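The structure is given below, and queries will be raised subsequently.
Heads up, one of the protein chains got dropped from this complex, but the rest are sitting where they should.
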Amino acid sequence: MKISAVVTLKEDVLDPQGKVVNQTLKNMGFDNVVNVRQGKYFEIELNESNSEKAKNTINEICKKLLTNSVIENYTINYK
Amino acid sequence: MRSSVIVFPGSNCDRDVAVALQNFNFKNQMVWHDESNLPKTDLVVLPGGFSYGDYLRTGCIASKSKIIDDIIKHGKKGGLILGICNGFQILIETGLLKGSLLRNKKLKFISKNVYLKVSNVNNKFCSKYGKNQTIKLPIAHNEGNFFTDDDQLKEFEDNDQIAFKYCNKDGFISSISNPNGSSNNIAGILNLEKNILGMMPHPERLIDPILSGEDGSTLFESLLKL
Partner (left out) sequence: MEISAEIIDKHGIKPDEYKKIVSLIGRKPNLLELGIFSAMWNEHCSYKSSKKYLRTLPTTNNKVIQGPGENAGIVDIEDDDALVFKIESHNHPSYLEPYQGAATGVGGILRDVFTMGARPIATLNSIHFGDQNHPKTKNLINGVVSGIGGYGNCMGIPNVGGEVKFNSSYNGNNLVNAMAVGLVKKNKIFYSKAKGINQPVIYVGSKTGRDGIHGASMASTEFNEDAEEKKPTVQVGDPFTEKLLLEACLELMKDDSIISIQDMGAAGLTSSSIEMASKGNLGIEIDLNKIPCREKEMTPYEMMLSESQERMLLILNSGKEEVARSIFTKWGLDFSIIGKTTDTKNIVLNFEGNQVANLPLSSLSYEAPVYDRKWKKNSNVKKVQKPDTISNYKILESFKKILTSPNNSKKNWVWEQYDSTVMGDTVKKPGGDSGVIRIHGKNKGVAITVDSSAHYCLADPIIGGKQVVSEAWRNLISVGANPIAITNCLNFGNPEKEKIMGQFVETIDGISQACRYLDFPVVSGNVSFYNETNNKAISPTPTIGGVGLIKDLDKLVSNNFQDINNKILVIGKTTGHLHQSEFFREVMDFDDGPPPEVNLFNEKNNGLIVKKLISKRLLKSVHDVSSGGILLALSEMCNSMEIGAKIKVPRNNIGLHEYLFGEDQSRYIVEVTEKNIKEASDILKENSIYFELIGLTQKESFDLDNEFKINLEELNELSLSWFKNYFNEN
């Protein structure tokens, strides 16, 4: 089973990279860009067919490793 | 000889390289990234540092600056361009040099003196070094791992485009002397026409015996020979 997880900074946490990308896009002429937040994308392949078990495993992986829970959130997409 | 050091927001080594150039009697000007045109110049230097904080990809955002078009023109006309560390990263992002610079293999910033073998002296930057001479220069980077596909690597070797390779103090090249995992221990490369040099080590930091060496001086002296 292939699952993807997207890790993003929590709202209210400063995103220095997103801020600079946003400004650069404006400088490049993309006038209608309002805001940019930068995150990370993970693709995880699990040897697991039971979707409930897979869901639990991915949640654990995100919480224990992929996410710095002090400043980040995550969302999961099941393919 | 005239030089222009390009200053981006976040450049740190602009003053260092300006001091080195002035030491060697270059007529130097500092050029802000937002200018459209270069002044009349023989050598363009892209200094080290953290332009735009290295955000998104190192060198990426700087490579979109206004001044870059003129720098590309200068390079294509055969003008000299020296990119040091972040400057090398910016040259790669502009396409003036081929390949890519990835995160150091051990995923840590490395700041230390390394030994380099001068692999090509038939160019204006290294002409005063001896062929295959072993020199010492400092590195200080997080993304110095030069990577490209095998075909491109072969092209570099065949066309003698590799300027410096990491080695040990006896000139021996191996993975032990490779600080960051670079393919073929590459520390600096030239374009095909050999007027553009990108290098990760900092020659401008070793131009004074009190700073533990002068192997950087030879690079500036080579340029002056013209």
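Note that the chains are named A and B in the order they appear, and that numbering of residues resets to 1 at the start of each chain.
Note that a contact is a pair of C-beta atoms (placed from the backbone, for glycine too) under 8 Å apart; a residue touches a chain by one contact, two chains touch by 3 or more.
Since the structure is predicted, the reported quantities are computational estimates derived from the model, not experimental observations.
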**Report entry** Of B:N12, B:Q152, B:N168 or B:S222, the one touching the omitted chain in the full complex
**Finding:** B:N12
Query - Among B:S111, B:N132, B:N159 or B:S174, residue touching the chain not depicted - result: B:S111
Requested in this report: Spell out, residue by residue, where the missing chain touches chain A.
Outcome: 10-16, 19-20, 23, 68, 70-71
Query raised in the report: Of the residues in chain B, which ones touch the absent chain?
Result: 9-10, 12-13, 15-16, 19-20, 48-50, 52-55, 106, 108-112, 138, 140, 142, 202, 204-205, 210-211
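The criterion applied here is as follows: only the chains that are shown with their structure count from here on.
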Query - Distance between chain centroids, defined by C-alpha means - chain A, chain B (Å) - result: 35
Query raised in the report: Which chain A residues qualify as touching chain B in the complex?
Result: 16-17, 20-21, 24, 27-28, 38
Query raised in the report: In their complex, what parts of chain B are in touch with chain A?
Result: 52-53, 55-56, 61, 64
